[in-house]
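Here the complex is missing a single protein chain, while all its other protein chains stay put.
Chain lettering (A, B and C) follows the sequence in which the chains are written, and residue indices restart at 1 in each chain.
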Amino acid sequence: MINVGIVGGTGYTGVELLRLLANHPDVDVKVITSRSEEGIHVADMFPNLRGHYDLRFSVPDVDTLSDCDVVFFATPHGVAMSMAPELVERGVRIIDLGADFRIKDVELWTQWYKLEHTCPDLVEMAVYGLPEVNREQIKGAQLIACPGCYPTATQLGFLPLLENKLIDHRRLIADCKSGVSGAGRGASVGALMCETSESMKAYGVAGHRHLPEIRQGLSNAAQRPVGLTFVPHLTPMIRGIHSTLYATLKDPKDGLQALFEERYKDEPFVDVMPAGSHPETRSVKGANTCRISVFRPQNDDTVVVLSVIDNLVKGAAGQAIQNMNIMFGLKETSGLSFVGLMP
Amino acid sequence: MINVGIVGGTGYTGVELLRLLANHPDVDVKVITSRSEEGIHVADMFPNLRGHYDLRFSVPDVDTLSDCDVVFFATPHGVAMSMAPELVERGVRIIDLGADFRIKDVELWTQWYKLEHTCPDLVEMAVYGLPEVNREQIKGAQLIACPGCYPTATQLGFLPLLENKLIDHRRLIADCKSGVSGAGRGASVGALMCETSESMKAYGVAGHRHLPEIRQGLSNAAQRPVGLTFVPHLTPMIRGIHSTLYATLKDPKDGLQALFEERYKDEPFVDVMPAGSHPETRSVKGANTCRISVFRPQNDDTVVVLSVIDNLVKGAAGQAIQNMNIMFGLKETSGLSFVGLMP
Amino acid sequence: MINVGIVGGTGYTGVELLRLLANHPDVDVKVITSRSEEGIHVADMFPNLRGHYDLRFSVPDVDTLSDCDVVFFATPHGVAMSMAPELVERGVRIIDLGADFRIKDVELWTQWYKLEHTCPDLVEMAVYGLPEVNREQIKGAQLIACPGCYPTATQLGFLPLLENKLIDHRRLIADCKSGVSGAGRGASVGALMCETSESMKAYGVAGHRHLPEIRQGLSNAAQRPVGLTFVPHLTPMIRGIHSTLYATLKDPKDGLQALFEERYKDEPFVDVMPAGSHPETRSVKGANTCRISVFRPQNDDTVVVLSVIDNLVKGAAGQAIQNMNIMFGLKETSGLSFVGLMP
Partner (left out) sequence: MINVGIVGGTGYTGVELLRLLANHPDVDVKVITSRSEEGIHVADMFPNLRGHYDLRFSVPDVDTLSDCDVVFFATPHGVAMSMAPELVERGVRIIDLGADFRIKDVELWTQWYKLEHTCPDLVEMAVYGLPEVNREQIKGAQLIACPGCYPTATQLGFLPLLENKLIDHRRLIADCKSGVSGAGRGASVGALMCETSESMKAYGVAGHRHLPEIRQGLSNAAQRPVGLTFVPHLTPMIRGIHSTLYATLKDPKDGLQALFEERYKDEPFVDVMPAGSHPETRSVKGANTCRISVFRPQNDDTVVVLSVIDNLVKGAAGQAIQNMNIMFGLKETSGLSFVGLMP
């Protein structure tokens, strides 16, 4: 059994890790931390876990965490980098669901996250945990930077086009719609039901922290710097991200469907839908799947890709577990066979 | 492996059976029927099932179904009774999620369902599939009448009080709130998002078909005919039933919490919450659990019980599988370890 | 023109007052206060008001408010009582949408609101602003205690039965369902979309602050102390209250429909629905109407009343304006002709 620690267990990605790991056959959650909820039983905070765990929140402590084989950080940025160096030194594997190790350019990271980075060397050694791109490096990694939710949906949608240099890489558009759970479990007026339900709005149009991360991933795929306009929207639902991607084809022709199917044919968690399909976020609710469709409307030179995930699963906790499975040589789908909850 | 057939696979209980059975280790779904969708792949209708099934809808046919060990009927009333006699004769076990075999008084059934019953003898042999009451009979049963959703939440909430004759059985009140999935997947104006979202209403106050079923179950528990006022409400959510139950205590005193805990201490799917808790339907979303709290507000003589289930799981497909597990001597929780999806 | 001041304009009842008063022909909103938002334009906080107001939040100040003909307090309890005495002295009329003057028994108030009352004499002079009961006293009142949302829906539903002594007053049950806006606009985890959407739960079963208020109103109507079990529920919608009321008829017989119609035949904002109807909260969304139906299921001795309002309108801001109209001799429906937003 793999002993697991979770730092920051009171947010939505924390409880989602617990939900998924409860049914993982090879894992034992040993430690879960929260400063504010020390001593509280996890099931008292999250009653869906009643009967599945006998575990209390403890104050984060490197010594205790060192007994774990792997530690997940389900924390705001800045936390993982404060504990990672010592854990790495002690040989503990780390999967950071936060943003501390995602951006390779540390200055750029500082510019967007308004914080000095305290361990740039770990940024260098960290592997960006998108298995569909970096599976081999993940196998040997000690430190995983788990991708953000928007970056996951958006990269998986653009990858086949960019890797094959089929589109004008200078003017990519990602119009993304997220459920409210992306805003986290903190008390805030902006995420109240009365403020978000029965409404739709864009936010962060002038600049959102996932922009540099997406740009980095897409530039890697394109092997040159891409231009990207990224507009996130707050959608009146709890879970789900729908990325609608637009690009101009250099040489408009058929064959995009086959290209996408080929690219992802061995991927257990990317499902290229039949031509003409419109994936729904609910089809992946609770599941680790990304479903993708590709269109060339009116047979024109604009390609449209639709890519949906559950932001808390393939966009966070599920992908983190997928990374863990790969790191520890487990079956990649272990504990992730959940079928989307529909309706 | 147990070979399973499902009659009526295009409704919400049908797809929910498929979702749950996809992760059941001892089961193979061999047949799923639908007259209207013959030849269609189940995953084309329900994309959440993509990658989990290689199965197409077929026209219901007794010969094909006879090869199954057990057949689930996820059909409107009237269908199961038309096929059950022949299947029973051939030794196939039947679990009817519909209403055909729930009411022992066939005349009463006809009065509420406006249909002549075509096999009253099967009604007699059918076991009412509420494991918390009838576990022993379920073990040997060939035909299970799976309880309705409201009846499940309501009976589990009232049972400890009635079995112990603690309340005035003549004036029970069940104020029940159901998500919209209870209305089924048929096209109807009344279940449109624009008609049900952002609104609350009661319906069927003058009389609802679950009334005689609940009354029968409660009367059995009380060992005398009970009086019941049952008011169902349509609630703007997809899944979930919240039963709020009221009764007058004959001899108001403490000890109700202990009574409920004792009654359900060995039940894998009934969770008596700590005193003072308010169960939320979301804590059982997708899960087979019923969570219950009991109150005596202001230390008065009125007892209030709160009982929540997922109408599609413990109120339908999950309970059906629980019955199957018991019938076939499997572990009762097999395939039902799903943790409620929260948030 | 009547000059209006609003104290506490940043909550949901505050913005609802502004929405409704924007179309009131006889009113000019002169002052709106908020300590935290001083100097901010109301339309910057509530963009629905853009183009309708040229008004900024100011710090609450008795001198400024004294220039108003009437001041609405849309504040948490404790605020109105701190400013009311001086305003009353200066002849300003006051309509308190909070709880400070609702409960005539000041000790009882203190017990439920955990606060000493600083002006018990004003409690005595305050008129409880339920026009359907106290219209005459409201005409001459200087200080109105506007009823709570649950109390409004519940009292209007029970009144005809209690005034005519038709029901056992010792065991009344009010099972009430409220939209999330009832929880206010403060940042809190419990009112987040992710915590409240797609779920149903009861709360405050052991005791809720509206209980003594409802009991007081019902006892007045019954002319004796009533016994009441009140269970509020949080419903996944923004606006609306649905009260489902249960009582035992002393002498079960027909005629309840006529009784209700007669009681409310001259009331502009109470709509007794045709027999057999189930009122929906959405039918009063944004409107000042209370819709009521009365049932005697199975011709039994239990009467069921369904009563719906918009908690922010007839349950708060609309009723406050109705009171103002009466106090100032305006047409009672002035500014309140809004039709419910449906769908």
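The rule we apply is simple: a residue touches a chain if its C-beta (ideal position, glycine included) is under 8 Å from a C-beta of that chain, and two chains touch if they have at least 3 such contacts.
Quick caveat, the model's predicted, so the values are computed rather than measured.
Trainee: Have a look at C:Asn134, C:Ser181, C:Thr235 or C:Thr302 and name the one touching the chain we're not showing.
Mentor: From the options C:Asn134, C:Ser181, C:Thr235 or C:Thr302, the contact with the absent chain belongs to C:Ser181.
Trainee: Of B:Ala22, B:Cys146, B:Ala202 or B:Ile238, which sits in contact with the chain we cannot see?
Mentor: Considering the complete complex, B:Ile238 is the one touching the chain left out.
Trainee: Based on the whole complex, identify which of B:Ala191, B:Leu259 or B:Ala275 touches the chain you can't see.
Mentor: Selected residue, touching the omitted chain: B:Ala191.
Trainee: Which is it among A:Met45, A:Val62, A:Ile173 or A:Ala187 that touches the chain not included here?
Mentor: In the full complex, the listed residue that touches the missing chain is A:Ile173.
Trainee: What chain B residues would touch the chain not displayed?
Mentor: So the residues of chain B touching the unseen chain are 12, 180-181, 185-189, 191-198, 236-238.
Trainee: What is the set of chain C residues that contact the non-displayed chain in the whole complex?
Mentor: 12, 15, 19, 22-23, 46-52, 181, 185, 197-198, 238-239, 271, 273, 277, 279-280, 282-287, 289, 291, 337-343
Trainee: Going by the touch rule given at the top, which residues of chain A touch the chain that is not shown?
Mentor: 171, 173, 175, 177, 179, 194-195, 197-203, 205-207, 227, 229-231, 233, 235-240, 242, 244, 246, 248, 276, 278-282, 285, 293, 295, 297-298, 300, 302, 304, 306, 308, 343
Assume only the chains that are shown with their structure count from here on.
Trainee: How many degrees of rotation carry the C-alpha atoms of chain A onto those of chain B, rounded to the nearest 5?
Mentor: 180
Trainee: Take the average of all CA coordinates in chain B, do the same for chain C, and state the distance between these two points in whole angstrom.
Mentor: Using C-alpha averages as centres, the distance is 39 Å.
Trainee: What is the distance in Å between the mean C-alpha positions of chain A and chain B?
Mentor: Centres of chain A and chain B (C-alpha means) sit 36 Å apart.
Trainee: Please compute the C-alpha centroid of chain A, do the same for chain C, then give the distance between them in whole Å.
Mentor: So the centre of chain A lies 45 Å away from the centre of chain C.
Trainee: Residues touching two or more other chains, restricted to chain A: which are they?
Mentor: Those would be 12, 181, 185, 197-198, 238.
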